[in-house]
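Comments concern the structure below.
Apart from one protein chain that is not included, each protein chain of the complex appears where it belongs.
As written, the chain order gives the labels A and B, with residue 1 at the start of each chain.
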Amino acid sequence: MSDAAKVLRSVLLTVGLPLVILVAWWVLTANSTSYFNPPLRTIVGTFGETWFAAPSGEGFGESRFVHDVVPSVLRLLSGYSVAVVVGVTLGVAIGSSRALRAYAEPVLEFFRAIPPPVMVPILMLFLGIGTSMKIVVIAIGCLWPILLNTVEGVRGLDPVLRDTARAYRLGRVATVRHLVLRGASPQIVTGARQALSVGIILMVISEMFAAKDGLGFSIVQFQRSFAIPEMWSGVILLGVVGVLLSLVFRAVTNAVLGWYLGYRQSQHGGA
Amino acid sequence: MNRVSGRRTPAWALGLAGVATLLLVVEIGPRLGIVDARFLPPTSQILAALADRLGMPEFWTALGQTLTTWVTGLAISLVTGVVLGVVIGSVPVLRAVTASTIEFLRPVPSVALIPVAVLLYGTGMASTLLLVVYASFWQVLVQVLSGVQDVDPVASDTARSYRFSPLTRIRTVVWPTTLPYAMTGLRLAASVALILTVTGELLIGTPGIGKLLGIAQSSGAVASMYAYVVVAGLLGVAVNVLARVLESRALFWHPSVRGEVAA
């Protein structure tokens, strides 16, 4: 009985406030005649039609979801994957060598500090406005947080663990695989999480500059053509995409860092 | 720093060598035709363009505008983030009720708000401020929330048993524990706020360095464009360094800072 009450309570706590906000939005805008702030009813009404319906009944394959949202997300995932592979590889190399770290650090700090969106105009020079430009923009923006956090993680590896690996004559490959990557994984994940939010921002921004398709492109199109309810539905969809990606990320993280949560708790308990 | 024995080259010399390498590669690459000089001008031209900008009053006005937007946005986020964080964090019911909403709103990309901001505020500073505040607010809030959660229950109970008023309790027990977290939040928020300030200027056209960069791009002034990118980068470095100094100043007594020094 009390278990059921507990579940009910946690469900209420989880959905309570969001519901209140939505209802308030719904009620407050119900009779809105403001052009910029259409009733939520209207936005929700246009949502399905805008994103999931085909222009003239040609089927789901021609809907905006397939045409715009899917390519955006695919570009994001490609750029992000490139950044993870390059960032972790370079990070392990730089983090493992004191000299290399000292040599590269100021330059890396500078590149990290450049707001990633200003790279868009530069990359447009080199790569035009096609898909490759967008993927490279995302990859470069995502690279720095992953790279610098990996360097920190590798640098912070426990020297006792390093000695242990050496004493048992672990080879280079085994050391990287079992010691360096695993030991640095908490920081790598931190960097990857920062990179994900940068990546989503760049996905949208690269499309706002110049594009033929994409979620960000669609939203800007709606705004410029004053299709306000459609624009709002796009903003909401973008929010949902962000939330879904962060949920996926969290699931992956929990799988990779299961040991770390327990480890940290055991340290916190005062071992 | 004074006497480093043996073959060990000091870190700063290596770092300087790294910077020199970058400058040299960017100088030589375009000159040898390895990269197209129309896309990447040599270092000397970028620096010349930068020197030109430094002589122009518009540049300094723009820099001032960028910094104003940044500081204003950061201040708003900091104050609201700390106040809301302490209030929500100290009241368990509020915490439970808001947790899901915070988790949902936080990953919503701030740039989703660009069209909304433009519709509501046009191209003025308020537009960019909306983005800046939305993005940096979460950094502060989330840190402060975990800080309040970290308060030692024994200290909290002690304060309660001596019948401290809620305000005194926050001042003497909650705040000292939360401060390190708030400082971390400030550091993260500072760089996020700068990124969105420049982004807003570039995309919306709010006056500032980002806008000048956009103008340079559309007029094909490549060297000036790079000069502005360098300025944006240096600004970012300055913000990071400042935030880190501030963090360790305010927390010189805290183990995390002391540990860093020792290590």
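Note that a residue touches a chain if its C-beta (ideal position, glycine included) is under 8 Å from a C-beta of that chain, and two chains touch if they have at least 3 such contacts.
Everything below uses one rule, namely that contacts and distances are computed from a predicted model.
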| item | value |
| --- | --- |
| Protein name as given in UniProt for the chain not displayed, "Pyruvate dehydrogenase E1 component subunit beta", "Sulfate/thiosulfate import ATP-binding protein CysA", "Heme exporter protein B" or "ABC transporter" | "ABC transporter" |
| Residue, one of A:Ser2, A:Thr33 or A:Gln267, that touches the chain absent here | A:Gln267 |
| Residue among A:Val44, A:Val107 or A:Leu161 that touches the chain left out of view | A:Leu161 |
| Selected residue (touches chain absent from view) among A:Asn149, A:Ser185 or A:Ser233 | A:Ser185 |
| Residues in chain A touching the chain absent from view | 158, 160-161, 163-164, 166-171, 174, 178-179, 182-183, 185, 259-260, 262-263, 266-267, 271 |
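Here is the rule we go by: only the chains that are shown with their structure count from here on.
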| item | value |
| --- | --- |
| Contact set on chain B toward chain A in their complex | 9, 11-12, 14-19, 21-22, 36, 38-39, 96-101, 104, 106-116, 118-120, 191, 194-195, 198-199, 202-203, 210, 213-214, 217, 222, 225-226, 228-229, 232-237, 239-240 |
| Residues of chain A touching chain B in the complex | 13-18, 21, 36, 99, 102-107, 109-119, 121-122, 124-126, 197, 200-201, 204-205, 208-209, 216, 219-220, 222-223, 228, 231-232, 234-235, 238-239, 242-243, 245-246 |
